[in-house]
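The other protein chains are all here in position, but one chain of the complex has been omitted.
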Amino acid sequence: MSKPVLVLGGGIAGIQAALDLAEQGVDVYLVDKLPSVGGKMAQLDKTFPTLDCASCILTPKMAALLRYPNIKLIMCSEVQEVSGSAGNFLVRILRRPTYVNWDLCNGCGTCVEKCPKKVPDEFNMGLSMRKAIHIMFPQAVPRKALIDEKACIRLNPPPELKEKAKGPLCGICERVCPAKAVDFSQKPETIELNVAAIIIATGMELYDPRNIPEYGYGKYQNVFTHLEFERLVSATGPTQGEIVRRSDGRHPKRIAWIQCVGSRDVRFNSYCSAFCCMAATKEAILAKEHMPDVECTIYYMDIRAFGKGFNEFVNRAKKEFGIKYVRGKVVKIDENPSTKNLVVTYEDTASSYMKKEEHDMVVLAVAIRPSCPPIPVDLTADGFVKLRDPYLDPVSTTKDGIFVVGVVAGAKDIPDSVTEASAAAARAALIAKGYEVPVAVDGGGYLA
Amino acid sequence: MHEEPRIGVYICHCGLNIAATVDVKEVAEYAKTLPNVVVARDYVFMCSEPGQNLIKDDIKNLGLNRVVVAACSPSMHEPTFRSAVESAGLNKYLFEMANIREHCSWVHGDRKLATEKAKDLVRMAVAKAALLEPLEEKEFPVYNSVLVLGGGVSGMRAALELARYGFDVYLVERSPTLGGKAALIGHVDLQTRGSDIVNKMIELIRRNSRIHVFTNSELIELKGFAGNYECKIRVYPRYVNERCNSCGECEEVCPIDVANEYDFGLSRRKAIFLPFKSAYPPYYVVDHRICTKCGECTRVCRFNAIDLTEEPKELNLNVGALIIATGYDAYRPLKGEYGHGFHNNIVTLFQLERLLDPEGPTRGELIIGGKVPRSIAFIQCVGSRNTTPNARSYCSRMCCTTAITDAIKIREKYPYVDVYIVYKDIMTYGSDESLYLEAGRRLVRFVKFEEEPPSVVISPEGIFIDLYEYTIQERIRIPVDAVVLSTGMIPRRDLEDVVRVTRVSIGGDGFLREAHLKLAPVESPTKGIFLAGAVTGPKNIMESIRMGSAAAAKAMDLLSKGKVVAEPMIASVNEDICSGCAICVGVCPYDAISIKLVDSDRIAHVEEALCMGCGSCVAACPSGAMQQFGFKDKQVRAQVLAAFG
Partner (left out) sequence: MSGDFEPKIVVFACNWCTYAAVDLAGTSRMQYPHNVRVIRVMCSGRVDPQFVLEAFSKGADGVIVAGCHPPADCHYSEGNFKAFRRFTLFRRLLDSLGIERERFRLEWISASEAGKWVQVVNEMVNDLKKLGPLREKLEVR
């Protein structure tokens, strides 16, 4: 009889690990802090270097999760504490209330239509609005509604209305739900799990570009991050794939990508975020595909086109799409207050002069920061989860029985994350099925 | 199935999602009028318990033998309803769905038009349902063993993981020793030598009774399908056995000498030799390809360890899966390319690794051309990134990190040696960026070119690196004592042997192609054959090891249930009609079709375990002999005819 494994994080790496484990007959708890699996990949339009559609390759995997009876999805949840040891971990998880009974909800969306309150949509990076009760995105898995309690009029009534009202406000969703699934009385729930092994797959967040005020993010409307641009260019995004400026809703004519924002910078993060050169190249190509006359310029330090198909992709970008690559660190960005265009000041390393160039939209390749969960494993100096021995124990953390996959262990692209996920799943399955976790069997100490 | 179809049709309201736009009752009434329909019902949520029970009860009570549900997309609930049907005792493939939600009620506003369309979609589903046949999910038993082709770090890693999971592993290596290229890399990172890693892995393999190592061996034949492969390997004779104690006297008298590939050509070796200090098996070997059988070695061996009469052996092995981990070759610059071959002080990156290795030909001393150079320049992207006409288009991924690591080591050991790195882009991605910073701190000089690659000028005054430097926009000439060409990774010259035997496919860059670059990075398109390490493209050692682990995991996914289940909606040949024209054979992307002789007739044969059910062969078949279960011509045709009444 095998014990379950906890996969922490439902991005592509977590999903792959869960599927591999389930395929091997192991019970899996897949925990994510968001209401749906999919992670950052679900927010991408197309992936480099093949330009295949992120959803097409991700959503079948997401849907496959539902077909295994031995995968249990625990959404809107975060780990509070982990204790124990390999073969016998005790994990305490806190599940936020969704205020919707997910056993009854069938994702029909009637509640969403009728809800009167709108707030910025985080999935679309704040570029569009969603309702207080919402389904995270159309292909969400699980496809269930949840209520954002801060936005909800019933759960968090605005003070002026609260005084005037005689009882609870709104509640429209509760009334219209055909499955009677809305439940305002839900409370946070503590879940305790006993698992044999843990796979950390919690992914990343973007470094806050407001820490680098000279780039004007947050001040200048037409400065975006990579992720925001990905949502703009997505067919299923806030503008149905129309790349438009925040200031006037018009298509840009000259877009600039600024690489290494917060990466490779001793002031902020000295590591390289690995995939941003390729992401920028891809985005520039997509911009050209959407608007053939747009000028695209990428300001870079080194073009990190190291992976399979990457260098060819960059060559295509240059020759076929006319994307300009300018080698130079951008010093600052200024805004023209009337046009809201942006003037980029950079060190042109070819001429050794400081130059200025005007663009009407800027996309920042912001550094990634690992989202480390509160688990007793060692971290590197940069804050990533540390590998015990990358050569002899590739996906193990410094604690036996806890494995780590994906970008939370170091910047990498999708194929590398998927590879690690499969490797970790097999290791975790070994422990789950009751094979020992030795210190010195077979003279090793490195192979758990 | 020759019985009369008895079809039950169920129209789902899906709450109001369908019912608000489509008149579900009208559709149910209409369904009753269709041929072969015995019962038609509508219900608020067909996927719910009570909804499913309607179906199950009708199957039992009304003797239904086909079921149609008109509801949401099959991608949502086809498996749900198939399970329901199966639990009532009916074959789960006797079920068809009509998508009247995503394809109808949600996208059309006009009630009348949406209802008419829903009726059409139901009619199409009913027409197909009448022609559905029960399908079996065939199971095949599997062998609990795996053949790993390639004894480098990724192959060894895969073998160790598989053995841990209880599989028998046949580790087949072409050269006389395990270890691959990693064993020869002096500095994998600032603290680790390649041989440190390799030695530990070899030690673990030695002690593991489930791993059977065959060095000096090749895979010469592969038959069968995923879970059930029959392999034939040929073990070439070593001519030396375990009685050897590596005294080396045979080596001294051997008359044949060749460039030593284990030092990347920096030294020479004899036909009888020890590949490197911790080679495994840990004794000498005779290179059977060049030995003249003169017998001198046998004469001097005091331990009776040499037997030149040894014959090659062939072994048959049954395995469930294959992992191809045959690695790469180092790019060999053309004679004259960057001066290569014209001066002893121009070496490749791999040769430098041997020079810096304490177990290398110079005991780890940076001796090039007889002495330690006063200045040394690395030229990056040699053979990569289209820098020269002979170069490949891709980046070889590991050369910047390797060159910078070596540069740091050189500066550490020889602080008076000037080190230059001549580069186009520095590819120290991820956390390797810290090496770039460290190199700068140690005053390694970085010099950049862009479009025009640097040239190496050999003159009586010495060696010069000539380039148009990008950051100062001037032509410069750097005098150096030695040059290191950072050569990239290319596919092995003998990769075609692997491809011929296993029929895996080669990608555009000459390396092996994965089933899907993102979703299946360690799987080949052929089910049951997995890929690990640099055989798919340039990888560093850590990445190769990781892939070995992942490939082992994937093999385990396949074999862990003790059986493989074949996809039921596969192609199948009507042998009476098939004329053996073999058009289908070439069309199949999975090599699943072959021509067999049936009573002296050539007939196409579909290997059920390999067919993935795309249907390309069906459309290609000129006679209609090839059909696809679940998507037979007559079934698709029935839908076409029913589409517009």
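Labels A and B are assigned to the chains in the order they are written; within every chain, residues are numbered from 1.
As a working rule, a contact is a pair of C-beta atoms (placed from the backbone, for glycine too) under 8 Å apart; a residue touches a chain by one contact, two chains touch by 3 or more.
Quick caveat, the model's predicted, so the values are computed rather than measured.
> Using the contact definition given at the top, list the shown chains touched by the missing chain.
A, B
> Among B:P74, B:G155, B:G339 or B:G360, which one is in touch with the chain left out?
The single option touching the absent chain is B:P74.
> In the full complex, which of B:K117, B:R157, B:H212 or B:K527 touches the chain missing from this view?
B:K117
> Touching the absent chain in the whole complex: find that residue among B:F140, B:Y468 or B:F631.
B:F631
> Applying the definition given at the start, please give the residues of subunit B touching the unseen chain.
Against the missing chain, subunit B presents residues 73-75, 99, 101-103, 106-110, 113-114, 116-117, 120-121, 124, 517, 525, 569, 587, 589, 612-616, 618-620, 628, 631, 633, 636-637, 639-641, 643-645.
> Can you name the residues of subunit A that touch the chain not displayed here?
Residue positions of subunit A that touch the missing chain: 45, 50-56, 59-60, 138-139, 234-236, 240-241.
Heads up, the rule we're going with is that only the chains that are shown with their structure count from here on.
> Just how far, in Å, is the C-alpha centre of subunit B from the one of subunit A?
Distance between chain centres: 27 Å.
> For the complex, give me every residue of subunit A touching subunit B.
Of all residues in subunit A, those touching subunit B are 20, 23-25, 47, 50, 52, 57, 61, 63, 67, 106, 108, 110, 178-179, 264, 266, 270-274, 302-312, 315, 327, 349-352, 380, 382, 384, 390-392, 394-395, 410-412, 414-416, 418-423, 425-427, 429-430, 435, 442-444, 446-447.
> Enumerate the contact residues on subunit B facing subunit A in the complex.
Checking each residue of subunit B against subunit A gives 14-17, 45, 47, 75, 79, 153, 157, 160-161, 164-165, 188, 192, 197, 200-201, 203-204, 207-208, 384-386, 393-395, 397, 425-434, 437, 470-473, 509, 516-522, 536-538, 541-543, 545-547, 549-550, 552-554, 556-557, 560-561.
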